[in-house]
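Note that one protein chain is taken out, while the other chains of the complex remain in position.
All chains are identified by letter, namely A and B, in their written order; residue positions are counted from 1 within each chain.
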Amino acid sequence: MFVFKRMIAAIPTLVIVSLLVFWFVDLIPGDPARIQAGPMATPEEVEVIRERMGLNLPALTRYAHFLEGIVNPEVAVSLRTGRPISIEISERLPNTLIIAIGGLVVGVLLGTIAGLASALCQGTWTDTLITAITLAGISMPIYWLGLLCIWLFAVHLGWLPAAGAQTWAHFILPILAVATRPAAMFSRLVTASLLEVIGKDYLDTARSKGLSEVQVLLRHALRNSLVASVSVAGVQFGAMLGGSVVTETVFGIPGVGRMLVDAVTRADYPVIQYAILMFAFFFVMINLLTDIATQWLDPRTRQSAGAA
Amino acid sequence: MTSTAEPGTAIMSSARKAAGRRRGMGLLAALAKQPKGLLGLTIVGLCTVLAIAGPWIAPLDPYAQNFAQTLKGPSAAHWFGTDQLGRDVFSRVLAGARTSLGIGIGSVVFALLIGVPLGMLAAYRGGRLDFLLMRGIDIMLSFPDIVFALAIVAILGANTQNVILAVGIVSVPVFARTARAVTQSTLAEPYVEGSVSLGCSPLRVMTRHVLPNIAGILLTLASLLFATTLLSASGLSFLGLGTQPPEPEWGTMLGESRSYLRSHPHLATFPGLCLALSALGFNLLGEALRTVYDPAAVNSRSKFGSIFSDLIGRARPTHPKPVRDRSDTAPALKPIETKDLRIAFLPSTNPIEVVRGISLAVEKGRTLAIVGESGSGKSTLLRAVATLLPRQAGIIGGSASISGTELRGLSPGEVQELRRRKIGVVFQDAASALNPVLTVGQQLEEAIRQGTSLSSAEARSRAIALLQDVKIADPERRLDMYPHQFSGGMKQRIVIAMALAQGPDVLLADEPTSALDVTVQQQILVLLRELQHSRGMTMLLVTHDLGLVARYADDVGVMYAGELVEFGTVDEVLVTPTHPYTLALKQSSPGLSEHGNRIRLQAISGEPPFVGRVPEGCPFEPRCHFSRNRGHCRSESPKPRLVLGRKVACHFAEELVDASASR
Partner (left out) sequence: MRRSILLNTLTASLTVFLSTTAILHAAPSGVLKIAVGADPETFDPHFNDLPTGNTVDLHVLEGLFRLDAENNVIKELATDYSYSDDGKVFTVKIEKGRKFSNGDLLDAQAVAASFNRLLDPKVASIYRGLYSSIQRVTAPDEETVQFHTAEPNGHILLLLASTTATIVNVSAIEKMGSEYSRKPVGSGPYMVESFVGGERYRLVPNPNYQGRFPAKLEAIEFVVVPEDGSRMALIETGEVDIVERVPPESIAAIDALDQASVMKPPSMFSINMEIVLRGAMENPKVREALNLAVDRKGMVEGILGGLGTPSVTMPGPGTQNELRVTFDPIPYDPQRAKALLKEAGYGPGDLSLTMVCPNGRYIKDAMVCQALQGSFQAIGINATAKVVDRGTWSEIIGRKPDQREDNMGMVGRATAGMDFTLYRLFKTGVGANTTGYSSPRVDKLLAEGRATTDVKKQKEIYAEIQKQIWEDRPFVFLWYQTQAVGVSDRVKGFQVQPNETMQFDKISLQ
């Protein structure tokens, strides 16, 4: 019931998001056709482009076209390539997703391990070191880190390819680079939630049942950070999708993020619109799934949601 | 927006209480007390100085070019070297502080000024406005922040103001959501509800009640957001969509020099370091602020070192096995027995002895109650017997055994086996003894199946039987419920059921009813006693309530300052105490001296000695009415001896016997 309600609630959000994204082109000061045509174009050439962009049509018709473009690939084409944007996006989306999902998985793993270590060794140098690294991890611009990684692992050590997306090895560096932030977040989350349950009697209860310490840790202590973990994972996944605009530029990965940046610098408005729409769609879905998952995982809210 | 979405909600609830208290210098002091806070404050302070004075203290003109001096490394003349146009990087870094930090401050202030009133308005007005505003916020959150900022910059063009605007807009939802949540909960407080119903103007309510409560959280959020903002803005700069040259700005400088990363590393290093350092500073400060405004965090952090002591601590037998005296163990395997048991906190570094040589034994099927004031060491004693000592506590002497199994020096596996089959523990607070995120059935079945090869169906039927044993009706349905769906008494019954899961020999109950109200207390104790009898268990009951002892225990041990001062059967000890402390306890206990008259009679004057600072001689001497400054008490600690069939540790036990006899 809750899931259903939540999904229904996402629909108006998506509609308004699509309106906003559509409206975006009208907000651009100056003449989009002029910008698109480039400095060399003559006024006649600009007119042709204006027509191709459909800018001379009434707003409602254009919105209808815009929506149609979501389902009908032939309607929404890149101004630059003339190819259907949906195809362009679908070609690049896997790269973006591989890095985001890979980054999340690696980040969660590393973060959990670091967080455990930090919690287990509270007050020791291990803890201090991990805290320092995680703080540095969230304080460092990702592109700087990425470039340093390329320099160290690709150029200096020669272990990994520097840029591109031809083989799986090409994805290691970008995934590691994007994983730093979720790793840092998770490390802190795990540490904090472990420290929070430290004094909780139910851990002693679990021990008194004869559970081993590892079982206590996994079944009882970490379990309680699951709800928070899911929402952090959702937020981080979204952030990595968004961050793809930077990481894909650094690592030369042909993904949707770089496509968007290129489209911005080349004023390819339909591509900007649909790329942003796609990001927004993913974001809404992630938020939705996160909400549903947290509701479901936390019995207290699950019950009240069921009752409501 | 990404990293800071969580703290807001996490710290909200508890922060309100603390918020009002910490202001001004108090706050600074509280921050400076934490290493993180001190470091954060220092860096943020430095940043502020740089942002204000940076452009003035720059030794050279940050815009002055010199083609003869391009791309020079750091030198005495140019501390950070020169850039592609021969400009002094040090001066540019200094001059750039204002823009760089200005972007952060500008966007955070922008987001704060827009987001907080929106959130407060939504919370105050509620209803449709609230719905619409929150929908709007949802929609803003439907865009990844940097993509949203990118779109804004794409529309408005790339320059410093637009970057501030873009990054600021992106942060509005965070503030709005937090402000709304805190306002809502503040408005629900009775005193605020009162002033609202008295007709206080909304503005007054907001400024008087809501703002003070919200300030700390907002400060924390702002600090953390500041760091994110700096990094987002520098990401835009990297994409060529941030502050545009020649204006010195760290992100742009870093972006501009990125292709020089290898040939001229100094170019990227200094602005990059400044950026990372200030982000770090604000992150640290934010964390420290969170600690200040979230007392929950303080407690949990300063509490014990680690929970998972066995993983690193308990698993190792840190103390040598005591030499076992064969003759001791041979004759009667007492279900619970301790011999001169000594327990200290921080045994290796700074030992604080809390249990100072306790010898006791409980016969099979009997109930021993340990009574004493808080801090007497009775709970520690119980935990030692339960093999659940906190990590930083350790047995430093003597021995403790369960059914003849010496507890010291057991391997982790042996400890687990013992816990499963021999020991059942009932904790004081059933609410916290149950894991809130697992169903009762899961927790119960976990206890049943540990170390067995039972199928889940078998475990379930046994769980049902156990719930029936503890008199919970409709057990099948109840198994699938979560702890929060049960009342306090029911929870305690479940805890008891879990303790009984594998038919233990020994039931250890640590103040099992003190969190319950009186009628429920009775039921639980009756249940415990019934179960004990029917299963032939031996019980160790820790309590401070002599009333309970009188009604439910067979034997009683009175603890004071880590020592057992009197030990005997309930009938003997409670009727005719032979230790002044027992007597004092008895007199201070309601409902024991006179039937039905549950008023506090006589508090024990004075305070128990500080743990670890027990005076020489008899520890009770300073509070003792019988000692009357007799030097003997001060110089010599009384040894337990047999008086009237019970053990007592008092030099003048006989005097008390006489006194009570005469009474």
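Definition applied: a contact is a pair of C-beta atoms (placed from the backbone, for glycine too) under 8 Å apart; a residue touches a chain by one contact, two chains touch by 3 or more.
Note that the structure is a prediction, hence the values are computed from the model and not measured.
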item: Where the missing chain makes contact, among the chains that are shown; value: A, B
item: Touch with the omitted chain, as defined above, among B:Pro245, B:Gly404 or B:Gly503; value: B:Pro245
item: Touch criterion as defined above, residue of B:Thr70, B:Gln392, B:Thr439 or B:Gln522 at the omitted chain; value: B:Thr70
item: Listed residues A:Ala10, A:Met259 or A:Ile286, member touching the removed chain; value: A:Met259
item: Option from A:Leu55, A:Ala163 or A:Leu226 whose C-beta touches the chain left out; value: A:Ala163
item: Option touching the unshown chain, where A:Arg6, A:Arg80 or A:Arg219 are the choices; value: A:Arg80
item: Chain not shown, touching residues in subunit A; value: 30-31, 34-35, 37-46, 48-49, 51-52, 77-78, 80-84, 88, 91-92, 95, 147, 150-151, 154-155, 158, 161-166, 249-255, 258-259, 262, 264-267
item: Hidden partner interface residues of subunit B, rising order; value: 63-65, 67-68, 70-71, 84-86, 153-154, 157-159, 240-241, 244-246, 256, 258-264
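Here is the rule we use: only the chains that are shown with their structure count from here on.
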item: Centroid spacing, where centroids are CA-atom means, of subunit A and subunit B in whole angstrom; value: 32
item: Complex interface listing, subunit A residues touching subunit B; value: 12-14, 16-17, 20, 24, 27-29, 119-123, 135-136, 138-144, 147-148, 151, 155, 181, 185, 189, 192, 194-214, 216-217, 219-221, 223-224, 226-228, 231-232, 235-236, 238-239, 241-243, 245-246, 249, 260-261, 264-265, 272, 276, 279-280, 283-284, 287, 297-300, 303
item: Parts of subunit B lying in touch with subunit A, wherever the complex brings them together; value: 2-3, 5-6, 10, 135, 138-139, 141-147, 150-151, 154-157, 227, 231, 234-235, 238-241, 251, 254-255, 258, 261-262, 268, 272, 275-277, 279-280, 283-284, 296-297, 300-301, 303-312, 314-315, 386-388, 412, 416-421, 423-425, 427-429, 432-439, 443, 446-447, 450-451, 482, 484-485, 495, 498-499, 501-502
